[in-house]
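Yeah, one chain of the complex is gone here, protein chain that is, but the others are all in their spots.
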């Protein structure tokens, strides 16, 4: 009945499959899941630099979906930006009238409903400050801290997965003890498959951004909510784009 | 498969039916809706005084549902407090492990995802300051204003409904023009049936808290999220309660 | 000449006597003290759940005092809500034109006048987050931390009083050392009788909320200050209340 | 029994007498009032420049009182800085162990207890921003606006008093209507004698800083509260002072 | 002696020349100015969508400058991102150890030093909310408002320049009157040549971001300040980039 597009802005096919599978597992029977990643950009997103490139990749996928023939018969009802840095979410909201949700925003909303204080645990220290900016932008600064486990993002996918898990769990335990966190938010899309195990082992809610965002956007799509075009998310004013970005030019 | 309880904390049967109907309309086929209100308390909730009594009524309904025999076979998966003042939500989160959501919290979350700035329009001036406290508590103070339409809450149900609608719409238009709001949040559960009309007439997203909260709690219930018992929402410490409240005493 | 009502919202007669005695000790000769507690509700107030019930009990006492014959000849000049959670203070301000003050609000005001940074030490961890919300509401978040001593509220009254005192003092010392607190605020009405000893042993100001609130409300009463009825604390709009709350209905 | 010193930091003898008279009128019978102003400095305090000089004058008065022979038998129990800019209050708190209170701080505390939103009306536009800094420092920024009546401070004392009053009242009415203020705070010590009239004419609480500060400091003095010497208000470290300030040098 | 690179992230050659000329006019004799724009991207930057593409263009210019042979003999001492949206500044700080400054950040710093309250006037309404996020990020939310003149960014360069100027001036006058602004900040790089005229006509400081950023970065370069590599601005972790972005991959 409705299609939800889950876009991994990096080029790790493993990530894309993992988040797509998780999305499929949790949506209603009649909701279709499209899991995609861009054709260009970085293999993972760790900090401000990677974000700049991943944002453009994200926009390319949305642009192509909006122009695809299926839009006429079964338009995409909502987009999930499957990256915890919420890379390019604001720009994406300008490009489509369908609602757009990042993992961090959705995860913070659900965390705030089940805990009065919580912690984001993210892989790399370089992401701490960007995530703190998101926490502040989403109004959760007085109840959420951001900590790094000290492992690489892609380590959650391969041979180092066990080591990565242990580092994550150890940091989460410190948050419960020292930061008085009452719940843990997983600060990376690639952790979506370890939420259940961590929840079982810690005994507190563990919020996975992929699940949170997919269900929130599914809910918003079913309610028929669309992005407002009356202000900051208005259709971009028409103008020329040049070079490798020429075909991204907004029409007047 | 799962039951969602939508509790109207005031005693207006009209409100209870209206929010129950709206909830039923928007949930998935397998989700059951229980729409209830307490047996004691005020007919409507307008300001701090009414809230104090409605909170206890709300807790009485949750207590009874948690103790009912159906809990053993088909436990309530989540509670919606169907009042825009989020009356008693924090206390309710102590009383059950199922997730609990108020209308204001859910509506602000969805509004923030489709608009960078928005306005709550509520019936009575006496509710403005309590709602501003909620907006601040939920971290939306930099993007959300609260305005009153100057009508009574119950006017949205009876002979004055047309006048109430006009006052609401006029105030919403002022918010779009003067406050640069990009979306309107309906600041009362009793407005749930006019969201579509207002959206059509204003051309911007109109967020109804009943719909927002029911879908968010349904999403959280399907994800298996439970309220953290590690901090502020822990099970209340055992102690004696007396007089008319004797049977609300938390067990040790 | 003027009567100050000190209302303990819980049902511990020991607490009520203790706060009443302390109030009597510090007011001017011509100020009369009425120390009361409700006839229904919890034995102590620890967290959001207890607060919901204690608020109604508080309102019942105020309602009865306002309706008593003495009001005609010697009206109550101010109310102290003798609970550090400031339970029901906003609702109480709607119910009477006399000024109403909670312990937390008054204690923070005096603490801020004698110290640039201070700490609230409260008995139970479950109260930390509710108190942090109060600290934020009263605008003191940048200068006040909240810590728990890890003892039950009622322990300050009975056989465990010595153990409770030691736990409190130990936590206060940690606040001086680690949080750079320059003064200690006692986070529970039941600690009113240990302020002097703790002050003597720590060498920094120790602010007792009972004393602070009684003196502030006495000062406001003598100045003739009344609660504004122009906004959030307006007289509740008239409506029907039902069941066990029927006789709390505001008159039109 | 106890002496309260009310220090007008400017050199207007009319102001000093006015605030002293008001203080005497409202304190308990056994409280003595000393009303003083410095021997040097400006005739009125309007903005940052005047404040710098008035602060030193204020400190000179406190220093002399602390060194006076009466201190041995009947020490000053508290100081009121009778200027709405709270000029020199922080420095004064370093100079004495008695509590020190400015008009703005005390008035905001009482205003917040009787109104959820309020406005300061001050004489000159040049004071608006300094007062906004105080409002922010005292944590009231979300509930208090500052407006100027557009008259000179000294106009409240002489032939222009009627014109000044009318300008003040007009501005206060605008605050009630446009800023949703529920109470008015008088933003100048020189307005202390018009609070009752304005209250009668506006029908909302009018808070006079002189009265608020005198009663708060009297309350704190009676409770035996002293300024903490553990941090920012510690006794100044000993060092040499030179020139006209030589005799202000703190002793080691 | 030192080279400052002023990078216009859009492709308007007129803008690039204008900001380069202004930069040359105000730097010290021994400071060299390199004014460049990317080879791909939008003609102007108005809102979140344009920003996403302009960020990548900006990074391409910095990458090329850092890899150029002149770096060995005369390294770039600092970068100015000549766009008022501070597009890509955080990512740029990861890419180089030279200091990087956006127009908005620099302009707010100088405005705060000459005025206690000020206003940004930007061309298009779509930029208001992104700029408000910057104002908040830079900590100026309590003293700075953002307003739109309602003209297109490129109108400041061509036949419509007079109309654009008038709209800007009219909006600036409203800010002085209604928002109590004491200075005006020009919210677009393309306005750099009208600062003097506007200052002369308004009689208050007018801060041009190009001038502010060039002088601040020149000052920082002369002091030898470099971007910290200890946290959020660390060198990006090595990884693969693909497709059109392949040659942006950070080396391990």
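All chains are identified by letter, namely A, B, C, D and E, in their written order; residue positions are counted from 1 within each chain.
Here, a residue touches a chain if its C-beta (ideal position, glycine included) is under 8 Å from a C-beta of that chain, and two chains touch if they have at least 3 such contacts.
Computed from a predicted structure; not experimentally measured.
Undergrad: Can you list the shown chains that the hidden chain touches?
TA: A, C, D, E
Undergrad: One chain isn't shown here. Among E:34, E:161, E:174 or E:225, which residue touches it?
TA: Considering the complete complex, E:225 is the one touching the chain left out.
Undergrad: Which one, E:13, E:68 or E:113, makes contact with the chain that was left out?
TA: Selected residue, touching the omitted chain: E:113.
Undergrad: Residues of chain E in contact with the chain that isn't shown?
TA: The missing chain touches chain E at positions 26, 28, 93, 99-101, 105, 109-110, 112-117, 138-142, 176, 180, 182-183, 203-205, 207, 211-212, 215-216, 218-220, 222-223, 225-228, 230-233.
Undergrad: For chain A, which residues lie in contact with the unshown chain of the complex?
TA: Here the touching residues of chain A are 128-129, 132, 136, 141.
Undergrad: Under the stated touch rule, tell me which residues of chain C contact the chain that is not displayed.
TA: Touch set of chain C with respect to the missing chain: 116-117, 142, 180.
Throughout what follows, only the chains that are shown with their structure count from here on.
Undergrad: Quick check on the contact graph: shortest path length from chain B to chain E, in steps?
TA: Minimum step count, chain B to chain E: 1.
Undergrad: Centre to centre, using CA atoms, which chain is the farthest one from chain D?
TA: A
Undergrad: Is the contact between chain C and chain D built from the same residue numbers on each copy (over half shared) or from different ones (under half shared)?
TA: same
Undergrad: Between chain B and chain D, what is the gap in Å from one C-alpha centre to the other?
TA: Going by mean C-alpha positions, chain B sits 44 Å from chain D.
Undergrad: Would you give the residues of chain A that are in contact with at least 2 other chains, written as numbers and ranges?
TA: In chain A, the residues touching two or more other chains are 93, 116-117, 142, 180, 231-233.
Undergrad: Does the chain-touch network form a line, ring, star, complete graph or other?
TA: other
Undergrad: What is the complete set of touching chain pairs?
TA: Chain-chain contacts present: A-B, A-C, A-E, B-C, B-D, B-E, C-D, D-E.
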